[in-house]
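First the structure, which I've put down as structure tokens, then a few questions once you've had a look.
Subset of chains shown; positions unchanged.
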Amino acid sequence: MTVVSEVRDTIALLRAQVADLHAELTRNQLVIWTAGNVSARVPGRELLVIKPSGVSYDELTPESMVVTDFDGRLVEGTRSPSSDTDAHAYVYRHLPEVGGVVHTHSTYACAWAALGRPVPCVLTMMADEFGGEIPIGPFALIGDDSIGRGIVETLRHSRSRAVLMANHGPFTIGRDAREAVKAAVMCEDVCRSVYMAMQLGDPAPIPQDKIDSLFARYQNVYGQPGPAGPGKDV
Amino acid sequence: MTVVSEVRDTIALLRAQVADLHAELTRNQLVIWTAGNVSARVPGRELLVIKPSGVSYDELTPESMVVTDFDGRLVEGTRSPSSDTDAHAYVYRHLPEVGGVVHTHSTYACAWAALGRPVPCVLTMMADEFGGEIPIGPFALIGDDSIGRGIVETLRHSRSRAVLMANHGPFTIGRDAREAVKAAVMCEDVCRSVYMAMQLGDPAPIPQDKIDSLFARYQNVYGQPGPAGPGKDV
Amino acid sequence: MTVVSEVRDTIALLRAQVADLHAELTRNQLVIWTAGNVSARVPGRELLVIKPSGVSYDELTPESMVVTDFDGRLVEGTRSPSSDTDAHAYVYRHLPEVGGVVHTHSTYACAWAALGRPVPCVLTMMADEFGGEIPIGPFALIGDDSIGRGIVETLRHSRSRAVLMANHGPFTIGRDAREAVKAAVMCEDVCRSVYMAMQLGDPAPIPQDKIDSLFARYQNVYGQPGPAGPGKDV
């Protein structure tokens, strides 16, 4: 296919990167069986590289990754794309600065998602990475664009790179796939620590001006500004 | 033995598969010491392949697996079959569509089993995989067919592939051994997430029609209909 | 030393076995740093083989194990014996059927120990392995025979192979070192599951006659009767 052949080298790199990044999901115990996926936008194209559906993490290779368009239709590859492809594609279409999306069912993020309660910002690491609380997205069924819409509408009004879809689980975004994976790792970590804190008592919230200061510094000092989707003030 | 020699190749394959699948139990931290087992039905025969009793997971080989009839009597192999063989055999005899059975004492499933309370369906992953809550089976002692009966009677009235036997632990079923292992992995995972959610507050149940929709889609889209034992409406 | 040379082969085997068994402590995440130890009685002698003090688990070799008498005095080896040697020695001296002792600071066992509350028997696995609740031993300081005495006095009146020393942690016993390690693994596992169950609600206790039945069967069917110290009714 012509469109694809023009960006062959880029796609080859993204296939390798996306395949490798799934190892971070297992290493950080964010996924079981085949229940999580990473994707990357093909820059400048309405294409994305994503995990094939139902394939074990230890069988993933660059070659087994698939390429779809933003309607989730297979463009390159022999396997079916992840059943979450529609949600990823919706995010890329509506948040142009996003270059990577990750979805998992990590334990503590799912617990907060089941409860439908945002994770309060009580740790400096949360202020650094998420710029405040981790928000809850709406309950949405798979099958149409409800999940994608829920992610985009929630993250548009937040500095967070993570959203916990109600009764479902976390989706994270980043300027590239690696940054989205980092956000997924950090999301589970703070969901776990804050859960523990709330079992012990009432953790003290960090004042808003301190959160702002920490977030601004982290995004600048580390040279890693947020994905700057519409409505982001980074 | 003639019966066995006729299906020698099938049994050789099942021995290898069942031996390998035990590695998923340890990899997913569902078992300690020797406290869990996987079996597979020999298609078309009243025979099953199961783990030998008291052998460490890292010493399991295809050759060390044993074959028994549906009374739990050793047909092939030199070691004693798992002490849970009677329960596995009972399930195969009474649920003809079941091709694999798994038993573990995974931590969170055992916690719910000790409490004797079904796990409420508050996560889409539960709706997908189990079609609703994970039910509790009766308290039953090892030594006769009480455990097998309890499993069958509970799962007959449920879409779930997992049952938590009271004060004991989870048994899962599938159309083959791999599907039963997947159910064991998913069972522990949702038992853990829902446990966490209930420590934080009252997770919102997913409405029944949404559960039905998710279950129907997952079983069809993924081409993995449930084990369809008697009473199943898949 | 003559006494030792007479049993040289036995001690060589025990050195290898005790060194190897420490790998089960790390594999089952029962220990951190150097905070746990396994010992074995030298049959027919007032001698034991134990871990040296302060050595990392991945540096343990058969040669680095040390041999002491029942006063904790070094008989063979170049390093200091574990600082818990006195407690191990006391157990061997007073419970002649015990052939192995294990001490860890595993997380959930320590939680129950800090609380000073016995772990109720609400899981069949507990009935099988421990014959009832896991008891609490007295608070005792290191430095004299208080810990050893506390272990022996508690286990003499229990079928359990594990005791949780108050504000300290678990000690387990077995007819040999491997059985004591198994008890340590099972102890942490049931301490964890029962902890989880109690966070969810009030787990139903297993009736005493059912516990007796399960314990009797497990000890016979598996051919692994308890360590049968004085006062045991196995």
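Just a few scattered comments:
Residue numbering begins at 1 within each chain, and the chains themselves are lettered A, B and C in the order written.
The definition used in the following text is that a contact is a pair of C-beta atoms (placed from the backbone, for glycine too) under 8 Å apart; a residue touches a chain by one contact, two chains touch by 3 or more.
All figures in this text were calculated on a predicted structure; none of them were measured in a lab.
The complex is a homo-oligomer: 3 chains are shown here, and the full assembly described by the structure file contains 4 identical copies.
Going forward, only the chains that are shown with their structure count from here on.
For the pair chain A and chain B, the fraction of shared interface numbers is less than half, so the two copies use mostly different residues to meet. Rotation angle, chain B onto chain C, C-alpha superposition: 90 degrees, expressed as a multiple of 5. Look at where the CA atoms of chain A average out and do the same for chain C: the two points lie 46 Å apart. Centroids built from CA atoms put chain B at 32 Å from chain A. Annotation for chain A: no residues touch 2 or more other chains.
Listed in rising order, the residues of chain B touching chain C in the complex are 32-33, 35, 53-54, 83, 105, 107-108, 110-117, 139, 141-143, 166-169, 195, 198-199. The touching residues of chain C, counted against chain B in their complex, run 28, 122-125, 182, 185-186, 189, 192-194, 196-197, 199-204, 206, 210, 213-214, 217, 221-222.
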